[in-house]
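Below is a slice of the complex: some chains, not all, each in place.
Chain nomenclature is as follows: A and B, assigned in order of appearance, with residue numbering initiated at 1 for each chain independently.
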Amino acid sequence: MKTGLLKIAVATVVFLLFMSCSSMLHAGDETSHASAVGVDTLWVLIAAFLVFFMQAGFGMVEAGFIRAKNTCNILTKNFLDFCMASIGFFMFGYAIMFGAGNGFIGLKGWFLIGAESGADVPISAFWLFQAAFCGAAATIVAGGMAERMKFSAYLIYSFLISAFIYPVIGHWIWGGGWLAKLNFTDFAGSTVVHAVGGFAALVGTILLKPRIGKFKQDGSPNAIAGHNIPLASLGVFILWFGWFGFNPGSTLSVGDGNLIARIAINTNLAAAAGGIAAMITVWRMFGKPDLSMAMNGALAGLVAITAPCAFVEPWAAVLIGVVGGVLVIAGVVLLDRFGVDDPVGAVPVHGLNGIWGTLALGLFGQKTLGLANNGLFYGGGFTQFLIQGLGVCSVILFVILSMGLIFKIIDITIGLRVSRDEELKGLDIGEHGMESYSGFQIFLTE
Amino acid sequence: MKLIIAMIQPHKLPDVKRALFQAEVHKMTVSNVLGCGQQRGYTETYRGVIHEINLLKKVKLEIAVNEEFVQPTVDAIIRGSKTGKIGDGKIFILDLPECIRIRTGEKGQQAIG
């Protein structure tokens, strides 16, 4: 009997316990909670939308900084390279970048068939985020080669870079390739996206030669003023806005929010500091606060903070931005001195600051914030710094060689540059048979 | 009849218009031009490159008048636009053998005003 009672008692307790336990769980069900992967996916998608929107920013900046007669051309390039990048990265790029393969190249997941996500979110979301990055790398080049590059040549180039060149480098660093294994770190792409775009632009613009009228016979530069500063200014704001997807979104998850918040504040501070530093520099050097340079400075700060954004403190972000802002001016002046004609400053903004940002991680990065080694200024010695240097150098070398080859082949086959006549009349008429500002009276002459 | 052409500083146009109205000259044609004259221009710097702008924005007035209005018109233009500084502008006076008002087909002196 006793045991009978006991049995009942135990059964009751167990039952009650079970009930209470499951009702607790059930209560949790009633104010049903959001799934973490759902929220992470949401975040990655929103970040992808913001990065996509940067395409508009690039378009407006590039258009605003060149002459009216080539505006439609640059916008077509910018518009179509995102389309090409989407399709190219869908067909080949993703497989090369994130597919299983060797340390140098991925080889699985063509057309996304059988492809796996590189993060905890669904592959569709991860792909979209990565595709938007790929489009950014491609479009940076349009600016440097503006006002004289053939449209058909550009289309070919933009497919090749987004389907092959960019993904290979991406594989090295983000796809588990050899640089990743060396602990080379590039949080959101100072090297992967910006140095790649910037140095592809450098090779391209050197091969293309300067625009007619850019340099005097003694080699000193002429100014060729941008035709629409409000457009460019809008573009810079859009880029800055989109960068809040670019950097914080690269966390690929929300977690407790700490990391994304730190990245966001660093991104903002570096941009602001870069803008101010560039303005002061240009003011001191040339006597006038040139808006186009201040805006380039902010972009420089953004590019520079892209690699280290997750691993540094706010004050370091300010410093990184300041250096970026000064660097961009030095870069513009230097390019002019070397007779390289980069109409929108693609090389100083993305190329130089891509390097600087990558290296800065080796200086200011912190182990407590998740980096493999402390940076130089945190007593980690030169380890991380040298790894960073090695990584960015290899990437630049690869870009210069591969893009040099591609541009050369395009040049020999279909030609890189439009005819002198077409350049003088403007590529809008020459390549697209339409004007950007029909009806407006615009001086074609310098 | 004469065709008076004047190149003036853009920001002087309101003053010149006022002076012309006072001189009872109400008809004119105005356009935007770029001028290259004694005035040196100014330097702009753009992206670290200093460049000298030597085509300056000017406004061009064209006024067709009868002979007796030539002097008052010229005086009014000068009154409105003169500052005594380089860049004030120039006035050119051409002969105008014929003038037609499209609306009425009137010709010559009746047509001009």
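Here is the rule we go by: a contact is a pair of C-beta atoms (placed from the backbone, for glycine too) under 8 Å apart; a residue touches a chain by one contact, two chains touch by 3 or more.
Predicted model only: the values in this text are computed from it and were never measured.
Novice: Provide a label formula giving the number of copies of each chain type in the whole complex.
Specialist: Each shown chain stands for its kind; the full complex totals A x3, B x3.
Note that only the chains that are shown with their structure count from here on.
Novice: Rounded to a whole Å, what is the gap between the Cα centroids of chain A and chain B?
Specialist: 53
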